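Note that one protein chain of the assembly has been removed; the remaining protein chains are unaltered in position.
For chain A:
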Amino acid sequence: MTEEDSIFDPQLKKKKKKKKNFDLDAALADGNSNDGTERSETATDKENLEPPQNDVDGDADENLDLDSFGKKKKKKKKPLNLEELEATLPEGTNKIGAPTEGGDEEIEDFDLDMDFSMTKKKKKKKKDLDELVAEEEKERADEKDLENESQKWVGSDRDYTYDELLTRVFGIMRDKNPEMVAGKKAKFVMRPPQVVRIGTKKTSFANFTEICKTLHRAQKHLLDFLLSELGTSGSVDGNSQLIIKGRFQQKQIENVLRRYIKEYVTCHTCRSPDTILQKDTRLFFLQCETCGSRCSVASIKSGFQAVTGKRAAIRAKTA
């Protein structure tokens, strides 16, 4: 449960970040390969913090993060980020889709879409930026506190507290096996769905394709699921946004998405989001990349649909 719950949960994200920063120190001390990735990550963070003159580049970075969130291969991320730091702005945007290995066929289609939607994202990004800054600062403050506390007793004679020991043991654990840390850090952070009402009767799900990409699922599959769950009709329009008939709020869509992720994205055995959905003799199978388990998932059925429209219209259509 915890993982599904955490997907949209900013709290948890924060916590994980904290851990990660801790690890940075540990890794620096250790001098192993891991610290390169960490450093590059902090670099990107800093870049995000930087005011708009670097906007496009920052944007690109963010997208990249999004792409690789599902995976735990931090190492792969490192060179990419570095590349991007060096690259000039427009090049950065072109690279977004390229480095992922997951979405394979979809990528070509999406690349184009992404470019179109760039302008829209910029606006939104500024808001994110502020939040990010605030969050970051808070984290750093927390960080220092914790850090100091955990080290306090080392020199002194006094008794250690439980928390100090806990941080210490976790620090050691991370030092000793970086792979586990990588596993821990395979956070699955998603952008919340952007849901806007169009007129009174329709709802637009603006970042639908983006979310499909994050989840590494075919658009059609998610579309089928959403529509059958919501019991309505809808389609993807030219701006790669999903138009759904009926009024829906972001929270509601989020709920449905969460259910989708639980059923079709996270591995049923180890809950890792690093999975592939395959179709095999009319059945969908979820193959986990982490633990190698393979299990069938429920097929999408819309089930009974009550008549909600005008009966006269239906009669006219059939007759």
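Definition applied: a residue touches a chain if its C-beta (ideal position, glycine included) is under 8 Å from a C-beta of that chain, and two chains touch if they have at least 3 such contacts; residues count from 1.
The working rule: contacts and distances are computed from a predicted model.
> Using the UniProt record as the reference, specify the protein name of the hidden chain from among "Large ribosomal subunit protein mL46", "Exosome complex component RRP41-like", "Protein translation factor" or "Multifunctional methyltransferase subunit trm112".
"Protein translation factor"
> Extract the touching residues of chain A with respect to the undisplayed chain.
Those residues of chain A that touch the unshown chain are 228-232, 246-249, 251-253, 255-256, 303-306, 308.
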